[in-house]
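Remarks on the structure that follows.
Complex shown without one protein chain; remaining protein chains in place.
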Amino acid sequence: MRVSRQYLWLLLLGSFALSARQEFSLKLKDHLFSPARLTVPAGEKIKIRLINQDDTPEEFESFSLNREKVVLGQSQAVIYLGPLQPGEYPFFGDFHPDSAKGVLIALADAQWRAHQQQQTENNETETPHVD
Amino acid sequence: MTSVRRYLISVLIALLVLTSFLAALQSYRLSAARASALFDQDLQLVAASILQHYQSSNTEPEQGLAVQLMKNNQLVFKNGLAPATALAAPVGFSEQNFLGKRWRVYIGQSGTEWQIMVAQPLQQRLQLADEVITASLYPVVFSLPLQAILIWLVVSRALKPLQLLSAELTSRKASELTPVTLNQVPQELQPVIQATNRLFERLSAAFAREKRFASDVAHELRTPLSVLQITLHNAITHARQQGIPQDDAAMQALQDGVERMRQLIEQIMLLNRTHPDNFQANTKPLDWAALCRAVVAEHYSQIEARQQQISIEGLEHLAVKADEFALRLLVANLLGNAIKYTPLGGQIKLTLSTTATNAVLDVADSGPGIAPEEYPHVFNRFYRVGGDRHQSATPGSGLGLAIVKELVQLHGGRISLGRSEFSSGLKVSVELPLCV
Partner (left out) sequence: MLINTVLVFTRDLLPLFILLPVLLQMPFGEKRWLLIRTGLIATAGMLLITPALTAITRLADGNGLELFFILLLTLLLLCLLLLSISWRYRTATTMLALALQTIICAINLVLFSLTSVGVAGATESLWLGAVLGLGICSSIAVLAYQLLAELKRFSSWCLGIMLALIAARQSSEAIGLLAQIDVIPQLTTLWDSSNLLAEQSELGVFFHAWFGYEATPDAIQLLTWAGTFILMLLIWQRQMR
């Protein structure tokens, strides 16, 4: 048991050290995900920082992503994903599934670049983007 | 072994809980969907009426809803709850987040230029629906204990005859072979009871036959045996008178053998007579001490022949309520055993005493005694201490103590064995209820 625990830690540290993952943030406030539509690149390893600004815990759950991650009130958690196939991956908060709903959109390379370009343009023209 | 009752109750309640709870959940889902559809319909109606009115006159729309009106994709009206910019949402129903809430949004179109957005906070809709539907689920949950109790009662009631039958059978004594009678026997149990009763009938007939057989045989053997004994006696006397030489030892052995057989038959008949099923006790107050003295007097010649010392100690008078024949037989049997198993010149002591409720007779001897592990067996019929290694010199049938025990039980008394106060030997204690 002891040996395998040590091995586990090594693996864990190793993977952290190697990870050059793009990070996306997903905020939780009033049991709402923002953004509710999170666009990420497909085919890449990414991580999503889940920031819970509510006082109660929430469980990020996605059946299509095979993820189930508890984040306590007023704290953060990291979800490691990918590489993902292009497509839509719905997710929800297990403890408030009516309001905490969202979808992760994995875009293929070309679309992802187009999306990023649009994002920057949007930011320049200061057009508010409502999800 | 599993209990049918527990199985039925647990499985029935589990099935009931599972199906009713799953059904409750399903009805919750359906009701929620129905409520949602109704709310949607409302939203659509509101949107239509606002569009109509706005185009004719400018009226303030409904409370609690967010409304935006767009003309050629330009926001021309919004109420207090709506965001400041036109909401980018598909036409029709959808769920959107804005202003820190999740909304059910309806986007309607009128012609090509007008577009209306009506949104209702999702929380409000769900809470309303949830309260109504949850209230309807309470009866399901609260009625369950009642249903469980009812199931328990019904199953217990249905299995009652089975329980009664098993109680009736287990409470029976081994000798009780009367037919089982139960009230209101269910159809399924009828064959069981019939089969059991048929078995009991056959068993009791067999027992009766067996019981009668021994005494019948004994009775039938008595007459020819008496004839044999007399004939033997006459033959010996005759031969002696005629001066015909004979083997005295062989003749004596023959006579002894016949005498033993007579005693055995006598005892078998006694045993049958003293059996609780047959014995018609005629109890009256008796003086146990006087009876003991009389029995000792009867046996005195035997005691003297074996040069044994006998003493009667303790109470001079001891009143018990008993059948005279039975009590005499009891004492005679105990004394006979003591005389038989005590060696020449040994000692025999009868002691009479009382306890709080009982009269006690102790018969102690200085014979070889019995090992304590054999105590439970010596009351069995035809059991002889030491089995086949029993001193063959001592005649006996193994029926004496069995008879004594039956007699003691007949009077509601107790019999126990122990070591005598002599250097060796047995002490038999018989307790009978005192005559008050």
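A and B are the chain letters, set down in written order, and residue numbers restart from 1 in every chain.
The rule we apply is simple: contacts are C-beta pairs under 8 Å (C-beta built on N, C-alpha and C of every residue); 3 or more make two chains touch, one makes a residue touch a chain.
Since the model is a prediction, treat every value here as computed from it, not as a measurement.
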Report, in label order, the displayed chains that the undisplayed chain touches.
A, B
Would you indicate which residue among B:Val4, B:Leu22 or B:Val217 is in contact with the undisplayed chain?
B:Leu22
Considering the entire assembly, which residues of chain B contact the chain that has been omitted?
2, 7, 10-11, 13-15, 17-18, 21-22, 24-25, 28-29, 32, 126-127, 130, 133-134, 137-138, 141, 144
Those residues of chain A which, in the complete complex, touch the missing chain
1, 4-5, 8, 11-12, 15-16, 19, 47, 55-59, 63-64, 66-73, 75-83, 85, 94-98
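Criterion: only the chains that are shown with their structure count from here on.
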Considering only the defined contacts, which chain A positions touch chain B in the complex?
29-30, 32-34, 36, 98-99, 101, 128-131
Residues on chain B engaged by chain A in the complex (per definition of touch)
83, 85, 87-88, 95-98, 100-102, 122-123, 126
